[in-house]
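The complex is shown incomplete by one protein chain, all other protein chains being positioned as in the whole.
For subunit A:
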Amino acid sequence: MTGREQARERERAQEPGRAPGRARGREAELYAVAGAVPDPELPVLTLAELGVLRAVRLTADGGAEVELTPTYTGCPAVETMADDITAALRGAGVPRVAVRTVLTPPWSTDDITDTGRRKLRAAGIAPPRPGGLLTLAIHCPRCDAVDTPVLSRFSGTACMELRRCAACREPFDHMKEI
């Protein structure tokens, strides 16, 4: 599968009540519980909308194994995400939860769902452009103007860059494509 097909596959998998692969019933239910956990740094998004929750599987001993992928390798939020997922699944009656970090395939901003992108914009963050369309202008999330020069290639977190809108003069973060 190409990267974009994988992204679409994951997008479908992130619909409520569905989990990747052949997950059914209880696993899908637990996937929805873990996927609804808010991102610790961008709490307007859920982990499912951010596209970092890869799988939730039931184990033979009645516990759950979760696969989580980091946005950036050094993202300090991963440990908080793992703790929050563990707490949410325990709350749903799972006695033992193991969260495993996986790197393959690497997370891409294409893994953010359409709902996630809308929520980012509503929160004042310009969403990443879809892969392969990096010549598109970056619109100001407030006034939608397209003249938005870069102030700095990095911002409050590694995944953002700082821009300023030439029309409304407001600075804003843009989530960089990766």
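The working rule: a contact is a pair of C-beta atoms (placed from the backbone, for glycine too) under 8 Å apart; a residue touches a chain by one contact, two chains touch by 3 or more; residues count from 1.
We adopt the following convention: contacts and distances are computed from a predicted model.
Asker: As a check of understanding, state which of "Ring-1,2-phenylacetyl-CoA epoxidase subunit PaaC", "Heme lyase CcmF/NrfE family subunit", "STAS domain-containing protein" or "Membrane bound protein complex subunit mbxG" is the UniProt name of the chain not shown.
Answerer: "Ring-1,2-phenylacetyl-CoA epoxidase subunit PaaC"
Asker: Out of A:Leu45, A:Cys75 or A:Leu120, point to the residue that touches the absent chain in the complete complex.
Answerer: A:Cys75
Asker: Hey, which of A:Gly62, A:Gly93 or A:Pro106 is the one touching the hidden chain?
Answerer: Candidates A:Gly62, A:Gly93 or A:Pro106; residue touching the omitted chain: A:Pro106.
Asker: Identify the residues of subunit A touching the omitted chain, counting contacts across the whole complex.
Answerer: Within subunit A, the residues that touch the unshown chain are 70, 72-76, 103-107, 151-158, 162, 176, 178.
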